[in-house]
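A single protein chain has been removed from this complex, and every other one stays in its place.
Chains: A, B and C, in written order; residue numbering restarts at 1 for each.
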Amino acid sequence: MTIRVGVIGAGIMGADHVRNLAGAVSGASVSLVADLDADRAAAAAGPAGARSTTDPRALITDDEVDAVVIASHDSTHAELLTACLDARKPVLCEKPLAPTVEEGRTVVEAEEAVAAELGRSLVSLGFMRRFDPAHTELRRRLAAGELGEVLVAHCVSRNVRSAPDATNISAITNSAIHELDSMPWLLRTSVSEVAWVSGRKASSLAPAGLQDPALMLLRMEDGTLVTLELFLNAEYGYSTRLEVVGERGTASFTESPLLEYNLDRRRATEYPADWRPRFADAYRIELQAWIDSLRTGAPSPLATARDGLRASEIGAALVASIDAGGAFVKVVHA
Amino acid sequence: MTIRVGVIGAGIMGADHVRNLAGAVSGASVSLVADLDADRAAAAAGPAGARSTTDPRALITDDEVDAVVIASHDSTHAELLTACLDARKPVLCEKPLAPTVEEGRTVVEAEEAVAAELGRSLVSLGFMRRFDPAHTELRRRLAAGELGEVLVAHCVSRNVRSAPDATNISAITNSAIHELDSMPWLLRTSVSEVAWVSGRKASSLAPAGLQDPALMLLRMEDGTLVTLELFLNAEYGYSTRLEVVGERGTASFTESPLLEYNLDRRRATEYPADWRPRFADAYRIELQAWIDSLRTGAPSPLATARDGLRASEIGAALVASIDAGGAFVKVVHA
Amino acid sequence: MTIRVGVIGAGIMGADHVRNLAGAVSGASVSLVADLDADRAAAAAGPAGARSTTDPRALITDDEVDAVVIASHDSTHAELLTACLDARKPVLCEKPLAPTVEEGRTVVEAEEAVAAELGRSLVSLGFMRRFDPAHTELRRRLAAGELGEVLVAHCVSRNVRSAPDATNISAITNSAIHELDSMPWLLRTSVSEVAWVSGRKASSLAPAGLQDPALMLLRMEDGTLVTLELFLNAEYGYSTRLEVVGERGTASFTESPLLEYNLDRRRATEYPADWRPRFADAYRIELQAWIDSLRTGAPSPLATARDGLRASEIGAALVASIDAGGAFVKVVHA
Partner (left out) sequence: MTIRVGVIGAGIMGADHVRNLAGAVSGASVSLVADLDADRAAAAAGPAGARSTTDPRALITDDEVDAVVIASHDSTHAELLTACLDARKPVLCEKPLAPTVEEGRTVVEAEEAVAAELGRSLVSLGFMRRFDPAHTELRRRLAAGELGEVLVAHCVSRNVRSAPDATNISAITNSAIHELDSMPWLLRTSVSEVAWVSGRKASSLAPAGLQDPALMLLRMEDGTLVTLELFLNAEYGYSTRLEVVGERGTASFTESPLLEYNLDRRRATEYPADWRPRFADAYRIELQAWIDSLRTGAPSPLATARDGLRASEIGAALVASIDAGGAFVKVVHA
């Protein structure tokens, strides 16, 4: 059985999903691609042997679409998810669930009502780090207790250049949101309070509304302290780091480059310019896991809508900390 | 269109191919699995939704088999390849093409006769390193001239433990054969002469008939010297290293572990116990490339039967060097 | 001219200084060693060809002592420094200047009065990181602007095991004091405010009075944010890390081990059990620089008493932050 997928959004992320589903995932095909830009939709659809449209709602209800991927702008997520629920079709929505906690709650309520009716959940959320081999291996090793109790974790998330309209809020809801989901998942605990500490602003590079870099602190329910340096205009390269510090020792991600060069008085490995090479495997594995669950009828192993809401709720507390001058703010989970 | 693959051999390698073709490659399914051990065949076939048999020749001619993978013992390769050619079915045969140059030549002649008749080649050879991301990236960078002219290359190939019946000859035809194919491919030149230099034998570990480690030297047509330390009982871990030295600098493989640990006074990364984690991506990408070529009718991008013969011919020269006390021996390509 | 040094304190640190001054520093000899434990004093003095005493004040006024090193308990520093000033003898005192800001201020006032009288300063403070090759190279590179403006810095300071009577306060005044001196020195700016954030306590290892690990935040005058994870019971090894993050890139310390091992499925380098291997060069170079200044009459390039006071003042603000529940506290420099 082949799952015929309709993909909404043919930007960088959506086009990657089309390529993976059509050419690197077992048991899937792409039947339809939707994008407001008809040319972009057609360009992504062509090599995959799919049709294209500019109407995402038509895609959702199309007879040849068994399941939907939403990779359009964040602001469209809630509405399109609701349409998928109405059509009773399984959907994988790119993170975030929604830009605001309010919208997210509405989606979760609708989703859980449909799940109760059907006996299975229709919504999966694309927090792909949950399928990144480094993340899954680390989670497994932590659970095995190899480091003893976890005490502290340090995250560093650096991009080459932010979007020109990035703000402190979008930096949280669009970028830091990854750690807001992955850290509770990795450490198997919840976040109880958070703080947002400003530092010195990268004067020439960052947009006016963006304090960049920023330091965020998460205190987990069990007391574990997580630091996150988010630096969207780090210029030198894309890098996602994590070190988990336990009673007996630490574990950290390597950068895992393929090649090392000796050139020009330097021994060097290279950084990618954006996130795609770093997480290419994660996206492919995530899509395969989603398709497998649809083929077998097993529950989706991806993040749920509620997971997405929880990440947004932590983000909301960070935004509140900005307003509170960097003080710790309690996280409220609905 | 889905390519229905029959897999001959359900050992470690064959079972991995079944899993990949059934669950991680786009456009393929496994229809039949053959193994002399009926239980092993059934165990591999079951999760893939395939039938099983103990008769490889019946598999080759089965109507539901569009293409064949041969992953049975090296000694069966030539005969099974000939049967695939007779059946005019495309086949991916694990390396080596055959244990001896003579058998290899027979296969190549048959293969090229059929290819002339059909206008396309049916045989692909499983030198998976040609699809390993580190190898392909290095080959691309070398071609781009980033290191200047290549002058020397150093290969190290270490396994934890050899087969108990390993010999100097099997070490060449079964293990070193990878470098005998990959180095000419990487450097885009041929091997003109080779030498096999014995060192000190690992007394307690290696089988009686195996000088382990051994040092092999390849001199390429353009003068480039390649060294290969092959150590099959290296005990500490599985490791494939390569450093290419050019006029301006060098490039080398990293070990690319996912995690680094600080524990017990050590900062450490881990080695796998065998080759599978190191080359898991290479096998999957190779299979996808093979399936893609079958679906589109494009020529297979995998190694050819003639490539396999050339590697065997280099191996034969290394065996001759053992007999000649380690002197350089010219390579004869038919 | 050979500078005859008297060393007060023959513990680990004092004995190391005796060995260096007697056997690895040009232009110095050790004439006298003082320790309350007469045997320990004699044991350190013997191989250096020095006399020993249990009376530090007699040492200071001894005719064969041209200059004094103080490596006795922190609580004795202020009093012994005052005695050296009274004797008008140059002195190198191990950090900290004194356990409290009040004592430190008294010493600085006395020291500056004598300096005004003599036209040169007598007191040098043993913040050896200022002579560590990694620190000095980094400081030089930062000043050259290679990273652009500095925005954030991350310090990690981990020991294997704390003193059994360690407290949150001693962790600051005795351990974190290194970063409290080195970070303003490296970044060539002052600390304006600090915060001390507790995390989850390493339950089984740390003394009752010690929150371990702890996270400290320093905000510099120019806005640069410095994070310091201090973990005195990190068990796995001794490690001092620093990454400075600038607009264009980052620079960080390597661990600089000599050898790398492949053993037991691991590729590993080793950590020392304490600080001495990591800073052996720094201590030797610092002593040589001090002796050179005494021989040539040039001003001492070591940290000054006032530098020591400034570090203590930052430490006092951190202690105040503990009492304030982790809020930022302004640093007051006299």
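Keep this in mind: a residue touches a chain if its C-beta (ideal position, glycine included) is under 8 Å from a C-beta of that chain, and two chains touch if they have at least 3 such contacts.
These figures come from a predicted structure and were not determined experimentally.
Across B:Leu36, B:Leu151, B:Ala280 or B:Ala320, the residue that sits in touch with the chain not pictured is B:Leu151. The chain omitted from view is touched by exactly one of B:Gly6, B:Pro213 or B:Pro257, namely B:Pro213. Seen from chain B, the chain kept out of the figure touches residues 149-152, 154, 197-205, 213, 215, 217, 219-220, 222-225, 227, 229, 231, 234-236, 245, 247-250, 326-328. Contact between chain C and the unshown chain involves residues 2, 22-28, 133-134, 137-138, 141, 146-147, 248-254, 256-264, 269, 281, 288, 292.
Chain A residues in contact with the hidden partner, per the touch definition given at the top, are 236-237, 239, 255, 257, 262-273.
Keep this in mind: only the chains that are shown with their structure count from here on.
Of all the chains shown, the one with its CA centroid nearest the global CA centroid is A. The geometric centre of chain B is 57 Å away from that of chain C, both derived from CA atoms. A straight line joining the Cα centres of chain A and chain C is 44 Å long. If you average the Cα atoms of chain A and of chain B, the two centres end up 37 Å apart.
Among the residues of chain A, those touching two or more other chains are numbered 248-250.
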